[in-house]
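Worksheet: the structure to be examined is printed underneath.
Of the protein chains in this complex, all but one are displayed in their positions.
This part shows subunit A:
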Amino acid sequence: MFNVDRRLKFPSALILCLHYPACLLVMAALSEEVLLVVKRVRQRKQDGTLYLMTERIAWGPEGKDRFTVSHLYADIRCQKISPDGKSKIQLQLVLHTGESTTFHFANESTALKDRDAAKDLLQQLLPKFKKKANKQLEEKNKMLQEDPVLFQLYKDLVVSQVISAEEFWASRLKLSSVEHSLSNNSKQEVGISAAFLADIRPQTDGCNGLKYNLTSDIIESIFKTYPAVKQKYAENVPHNLTEKEFWTRFFQSHYFHRDRINTGQQDIFSECAKQDEKGLKSMVVQGVKNPMVDLLSLEDKTLDEGYGSLTVGPNSSKTVKENSNSAIIKRFNHHSAMVLAAGLRKVDAPSDQASETSSTDGNSRDSDFFQPPIKKVKLQEAIEYEDLQNGSGPKTIALNLKKSDRYSHGPVPLQSHHYSTSQDIINSVSCIQEEISCYKPCLTRVMPSSAASSAITALSPGGLLMQAGTQQAVSQLVPTDVQSELKHLYTAAGELLRHFWSCFPVNTPFLEEKVVKMRSNLERFQSTKLRPFQEKIQREYLSTNLTSHLDEMIQAAYNKFHAWQTRRMARKT
């Protein structure tokens, strides 16, 4: 403790080292808006100008209008800056390939400012690129790998250049992202290491200063774990403090070194400490959900005041040291709870809602007719001896129905008079049962057995009456290679038609353009794929009506297009 105190009296230097994992994809640059221009930046002993654009960073030597250095942001793994107090003020970019480029800011008067401006901007830009690019490519790749049909489609349509890749993905990705969010979160949330604060071990830099190495992961962790700090950050940076000042103060504050008793000095974090305290208190007041660990209601009947042999007086006289010790303990509990909560926050959201709704219909104190079932479950768990019982099969979750009628009938339109309750059904079933029980076969009016059996044979598959209706299964008539080709054609056509129909109603110029394109795509498909296939089956003397349905579908699309076009013409003229 003493050590920490002594050290912190000296100003501490701060190094920010931003660190990002590898990223893969290059995004095509669309526009090149220049965000920042820094003059007098040296690269390989050559003076020049540094440009930060929307998608890349570039440097051109003085007097020339082309860039000799240009890196897409997506290629950059991290940036590093020279420590304060060094004579050269530099910024280094490390690429994923391992190469690095160093820029030396040479403008004596403003070098530091220039560098920081560049650094700050990069710091904002880099994370965006890393995530976006990465995720999309991965997702596409994954989808193609997982879904052979889609892969085939991709080959049929994109590789053979019926439609462009972007068009192909345009509708797919949206679809998939919806699917994904429904089934499983596309990206698993990574929890926070409990020891993230331990990773910021301060190091002495040799001249009575302290260095804290902060990575963006750590900053993220701090923000996630202590929302109060995040709020402070948002409030104060950059209007009141620079980022560096903010973190310097953070590490100097009583908040970070909670074991020190508050000396009364006001810092911006004292409020955070109070907020934390409040949060902790509210957590405590809320109590615990699991009755088996609720120490408050553990004792049935406590001894009355004054009885008992051990009466440790209310800790009236605690030394300063003891106080600081209990502060540490509180802090650890709080820290662990926050870390745990930060990891679960995402997952918790829906379940929280559920518990809220359940609490409205029964958890309130007045009406605990509806005892929180958690208690029952925990009790049952506690008395269970799994090895004494014969296997009770896999555990199932009981269906909890508020209205069983609704479950068995499904959602029905609101015409209530058609609605038969389960009582009705039971009644009618019993009615039928009654009728069956008093059913008496009328033996005189029965068909002779020979006629009956001939009727049955006639109606069986392959029988006399069934012949006309049975279409010989396509699978038996057509060779398998043709079959699979036909299948591919169907999916491809389906995909194209889906694109086509999704343009309707055509109400934007973009859609207009698209629908025209889609029609030409369809035509192309028909000429390059469908026709050859039709010719092929003709050559092999197979019935042409194999493709008739495909033709019909495409024809329908043409008709629609035609109708739309004539209407548009009419409107134009």
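The definition used in the following text is that contacts are C-beta pairs under 8 Å (C-beta built on N, C-alpha and C of every residue); 3 or more make two chains touch, one makes a residue touch a chain; residues count from 1.
We take it that contacts and distances are computed from a predicted model.
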item: Chain excluded from display, named as in UniProt, from "Signal recognition particle 14 kDa protein", "General transcription and DNA repair factor IIH helicase subunit XPD", "RFA3 protein" or "DNA polymerase delta subunit 2"; value: "General transcription and DNA repair factor IIH helicase subunit XPD"
item: Which residue of A:35, A:112, A:165 or A:195 touches the chain not shown here; value: A:195
item: Touch with the omitted chain, as defined above, among A:46, A:141, A:333 or A:527; value: A:333
item: From A:33, A:166 or A:387, residue that would touch the chain that is not displayed; value: A:387
item: Touch with the omitted chain, as defined above, among A:35, A:149, A:165 or A:292; value: A:292
item: Residues of subunit A (touch criterion as defined above) contacting the omitted chain; value: 1, 191, 193-195, 197-198, 259, 280, 283-285, 287-311, 313, 315-317, 321-322, 324-326, 328-330, 332-333, 336-337, 339-340, 343-344, 365-366, 368-369, 371, 375, 379-380, 382-383, 385-390
